[in-house]
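Every protein chain of the complex appears in place save one, which is left out.
After this line comes subunit A, so read on.
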Amino acid sequence: MKKSLDEKKKTARTAYFFISPFFILYAVFGLFPMLFSFYLAFFKWNGLSDMTFVGMENFNFIFSDPIFYEAIKNTFIIGLLGTAPQIIVGILLAFALNSTLIRFRNVFRTMIFLPYVTSIVAVAIIFGVIFSNQEAGFINYILSYFGIDSINWNIQNWPVKITISIMVFWRWVGYNTIIFLAGMQSIPNALYEAAKIDGATVWQQIRLITIPMLKPTITFVVFTATIGALQLFTEPLVFLGRNLRQEGITMVAYLWKDAFVFNAFGTASAAAIVLFFIIIIITGINILLTNRIDQTKKAR
């Protein structure tokens, strides 16, 4: 009896030991930095000299900085342009890949998935060349056929946003397609068969069977895509360079530039805090919306 109790204690101790690395590492490199951000946001610090307390000054600074508002606006615009089409096209591609009519499914699937294997840096460099400002850049050359003058893709307001959105779209659409496809494969084929017998068109099948049955997957994709969009950084940095023009600067890029280009770690932390609350609000809205959709479904 006593022995087994001892043994239990011993097992528990071993278990705590086994799980401790995560908690220790997270405390040091995850939780503490996050809390420390709140502290640092009230100090002036250039990364080298001593920190000086400045009260709300950092927040006053970023809230009176027009570029900060640009960064928020850009994050949302690029997030929407890059993400929303992805979900629609992803569902359609997955539906096509799931079709019983086709062969070479694996080949198509592999090709559509390929962009995801590429690093974001590589994607941004490649698209930077395809969308180069020169007359001989690929897109500008295509546009010249339609009599459209060369566009300065990484300078002009909308071209910058559109190019970055296309990068995001291209890299992630295949990944989301595969996730939608996995979700679709769990939908029983009998449902489609029954719908076909009832004479449902393909559109009706997508609208009335695929999308409702796919709701959990769609929720998951929307969640991850939103969080990803709010963290957008690499594409603008590589495409626009270190000075991160205001046409394409994002929130994370803003705080990175503050810290590592201007050595203003205090205002960068203040920006991180604002970003933190924006993420909480957006996640809250996301959760609320999904719950509401679930409830209306149940009410019916």
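Rule of thumb we're sticking to: a contact is a pair of C-beta atoms (placed from the backbone, for glycine too) under 8 Å apart; a residue touches a chain by one contact, two chains touch by 3 or more; residues count from 1.
Just so we're on the same page, contacts and distances are computed from a predicted model.
Remark: of the listed names "Xanthine dehydrogenase family protein subunit M", "VWFA domain-containing protein", "Protein-methionine-sulfoxide reductase catalytic subunit MsrP" or "Sugar ABC transporter ATP-binding protein", the one matching the undisplayed chain in UniProt is "Sugar ABC transporter ATP-binding protein". Only one residue from A:V54, A:I126 or A:L143 touches the chain missing from this view: A:I126. The chain omitted from view is touched by exactly one of A:Y69, A:W158 or A:F276, namely A:F276.
When the full complex is taken into account, the listed residue touching the unshown chain is A:V202, out of A:M56, A:I148, A:V202 or A:I285. Considering A:V54, A:L143, A:I178 or A:L191, the position touching the chain not shown turns out to be A:I178 (whole complex). Across the interface with the omitted chain, subunit A contributes residues 8, 11-12, 14-16, 18-19, 21-23, 25-26, 28-30, 32-34, 36-37, 40, 47, 89, 92-93, 96-97, 99, 101-102, 106, 108-123, 125-130, 132, 134-138, 141, 170, 174-175, 178-179, 181-183, 202, 217, 220, 224, 227, 230-231, 233-234, 237-238, 241-242, 252, 255-256, 259-260, 265, 268-269, 272, 275-276, 279, 283.
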